[in-house]
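As you look at this complex, bear in mind that one protein chain is not there, while each of the others sits in place.
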Amino acid sequence: MLRRKRWKKKTDKGYETVEKSIVKVFEVASKSSDFITFSPIKDFPLQISYFETLIDKTILQESVLLFLKEKANKIQTLSDVVSIIPLEGITISNEANQVERALLDGSIAIYMTDNKEEILLIELSDSRLGQRETNDTQNEFSVIGPKIGFIEDIRTNLNLIREQINTADLIYEEFTVGTRAKTKVVVAYLEGITNPEYVNTVRQRISDLDIDISFDNTQLEQLIADNSRTPFPLYISTERVDRAVESLVQGQVVMISDKSSYAIIGPATLMEFFSNPEDYYLPSFIASFFKLIRIIGMIFSIFASAFYVAILTYHFEVIPKDLLAPIIFSRANVPFPPVAEALFLEITIDLLREAGARLPSKIGQTLGIVGGIVIGQATVEAALTSTILLILVALAALSSFTTPIYKMSNAVRLLRYPFILIAAIWGGFGIFIGIIILIVHLSRLKSLGVPYLLPLYPYRKGGVGSSFIRPNYPAHSKRSWYLRPLSVIRYSPSTDKDPKEGLNHE
Amino acid sequence: MNANINAKNMVSPYLLFFLVHAAQTGVSVLSFQTHIIKGAGHDAWIPVLVFGLLMPIIFFMMLYILKGASSGDILSFHKDIFGKYIGSLLNIVLAIYFSLVSLTAIHTYIDILQIWVFDGIASWEFSLLFTIIIFYIISGGFRIVTAIAFWGVVIPSFLLLSLVYLLNFTEPSYLFPMFELVWKDFFTSAKEAAPLYFGMETALVFLPFVKNKKKASKWGYFALLYTTLLYTIITVITFMFFTQEKLEKLSWPTLMMIKIIRLPFLERFEFIFIFTWLLVVIPVACIYLWSAIRSIKLTFPQIKPTFVLGSLLVVFFYINSFLIDIKFSFLIGNVVNYSGLVVLFGYIPFLFIIAVIKNQFKKKDKNKEKGV
Partner (left out) sequence: MNRKSWQAVMKRVFKNLLLYVLMGCMITLLGCSRTKIVDDVSIVHVFGLDLAENGEILGTALIPDYSVSAEVDHILAVEEQVPAGVLFIPEMSRHTSTRVELAKIRVIVFGKDFAENGVKDMVDRFIFTPELGTNIQIAVTTHTANETLKTFMQEQSLTLIDRIEHNMIEQGQPQMNLHYFLNQFYGEGMDAYVPMITIDNQNRIKVDGIGIISKSKLKLHLPEKETSLFSLIKDKRAQATYHLDLGEKRDENITLRGFRSKSEWEWNKEKDEVTLNLKLKVTLTQHPNRFDLSKTEDLQKIKKLIAKELEEDIHNLLATFKENEVDPLGIGNIVRSKDRTWEKESFYRKYPDIPIHVNVDVGIIHSGLEN
């Protein structure tokens, strides 16, 4: 398991210590069929080599070959080529590693046939091939508000952020992660606001990271997390640009990586996983109400089936008298104990979810109806479960999706099973023991060194209110100081805008 | 004064409130009313109140003792005053006392569970669960113990609202005539009320872990007053709720009071109450056990604390599972009550006097130095 505290020096990894020469580089590269070497100008000892699949052919033809062919007679040395070609980013190099790196990053190499030690490199990469143009954030949907999302190209993502916060304080620090893949990761923060401790921690963890390929930012998130043995996500991962910008302004650190449409935000605390950017576009009463519904939904989702199992198995005295008849009647012919019923239904719903995610879209609709309605109805008629349990489990499954962050809703869905099992063995007492273990586990988690249960457990004044409700515009003028930002006041709203009205001023 | 504690392991000053309050409220709140009416009858809320108001004095003595200790806790104080060997012996005695209190709390709670909720389930299952939880909490260090103390005060405070429901059934005439008690009755009831207030002697061990002692002590006094107020209110409501003669027959008066609450969706509220009470008992067990382990750790530095924790928990598990006879409950309960009284009212004032004398000597030395 990869731990973040590695004190080993970054020594050369086995496969890259071999002394290379440029000739060897070209030799290895020409084994691939997409490595092309040709001479653009007839009878002239100039050669161009590149990986065909990495470069933008249009720019090659229009800006390089055209000018080369036009001014072919002016070329004596490589440096003349520099003045001919109207592109920027031209370097001349004689280091094998740099040449190899540049070729693999999508540059073309221009050199004299007889002198392979001096190579001219021009960046011509077309990194948007085969990727989507826009992302309208279907997974973090909001009715009102901008639907701009990150896409898989890092340049576009950085552009989106910098366009929205076009202040000089926005700093991008670039790192390369991965030994085989060399993915670019950019850490963004606002200087003068973000606490430098967090930036240092992130910097240190990314530089110490040793992995061969990082596929997606969310994988990176697990690799640099404090504690990877927990189902709870320790950073917020989001596709929306407005959420990333908001957290930058609050004083958090945003990490964006290439080939990934998710940005991860740290440090994150538990209550932030329940807020949606749409909350800021709605009036504060409505937004607070919805936020409370989300929190209640999550709690209900974890505990509903567990309480059903516990009450029916051990504590029947708690059931109100009028509810006793329907419950017993609906359970009368069910052969299993409540725990078996509950587990059966929960697993069915998870099967439906997993299968539904992988069905081709044409079949998906019909099977959804079959799964949801027919199976549900049929199980009740066949007396395999009781109606009440069916309602509970369906509602619990639905309400687990109310959290806006996908990773958190997964954690919630997973937590249901241990609670059901422990309720089956020890009843209500077991559920409370489970609650204690959950609370202690959450208290032990830290995100970038910040305790996960802030601002509730290490109580910070003013934090509790804004965890559960969304404060309105004048109340929100200070940054939440549990992030220890360097500057606390965001804006100072003016409070006396309207002419005075009311009984006192008649 | 806290030379050897990493600042990362320390907690904020206001958390002392939660630590002290959580360590005091434990299992005895559920059954103390039957014991205190033995002397003073329906006036027994007065000894509860007065006893609670005496506690800040003892707390002040404790703070004074710890101010003079070399690393801020009582273990180093023992070593300073009594020398290395006797000091270590006293530390071990203290550790044994703390473990016994922790054990009593768990034992009594398992008793309650078996009487009120589950009557067919063996004790070893509950002991096992407790062992697992306590291990998980204490192995996280003092910050996690404080976290559970915090949640153990915040979450059960919702139960206080249930007291409002009980006001419907109260009858003030049961409290009158007031102030009928004589001194002898007062002392009998006070002795029975004493186990309620045990809990702050653990501050002798964990106080160095709290930042900013001046601010923190303010919170400590506040916690003591809050506990006193809470206990008095519960006592008064109990006395207005039950007649004295019925109270004599009940072994768990608070739970019998809660039994009457009926919510629209829950017919017996006492199950929720008993289970939430778990959150009140666990901090008691954890804080005491943590203090015991720390005493042992500072006396025998070569043993790893997790190992001590593991072995103590194995002993607890064995005792709670197999020594479940009634005579053991009585025995442990009485031992703990007497030891607690001795520690709070005998040992701490004794150490206080020693600390005062020591301070006088120090002053004299300083004056001598200045004079010469």
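Order as written gives the chain letters A and B; numbering starts at 1 within each chain.
The criterion applied here is as follows: a residue touches a chain if its C-beta (ideal position, glycine included) is under 8 Å from a C-beta of that chain, and two chains touch if they have at least 3 such contacts.
Quantities reported herein were computed from a predicted structural model and do not represent experimental measurements.
Among the chains present, which touch the one that was left out?
A, B
Taking the full complex into account, find the residue in A:172, A:316 or A:491 that is in contact with the omitted chain.
Missing-chain contact among the listed residues: A:316.
Touching the left-out chain: which of B:191, B:268 or B:297?
B:268
Please output the residues of chain A touching the missing chain, sorted low to high.
So the residues of chain A touching the unseen chain are 311-317, 319, 321, 324-333, 337-339, 421, 424-425.
Contacts of chain B with the missing chain: which residues?
115-116, 118, 120-121, 125, 128, 132, 169, 173-177, 180, 242-246, 249, 252, 255-256, 259-260, 262, 267-268
By our rule, only the chains that are shown with their structure count from here on.
Which chain A residues qualify as touching chain B in the complex?
So the residues of chain A touching chain B come out as 314-315, 317-321, 425-433, 436-437, 439-440, 443-444, 453, 457-459.
Mind listing the chain B positions that touch chain A in their complex?
11-12, 14, 113, 117-118, 121, 125-126, 129, 133, 136-137, 140, 143-144, 147-148, 150-151, 264-268, 271-272, 275-276, 278-279, 282
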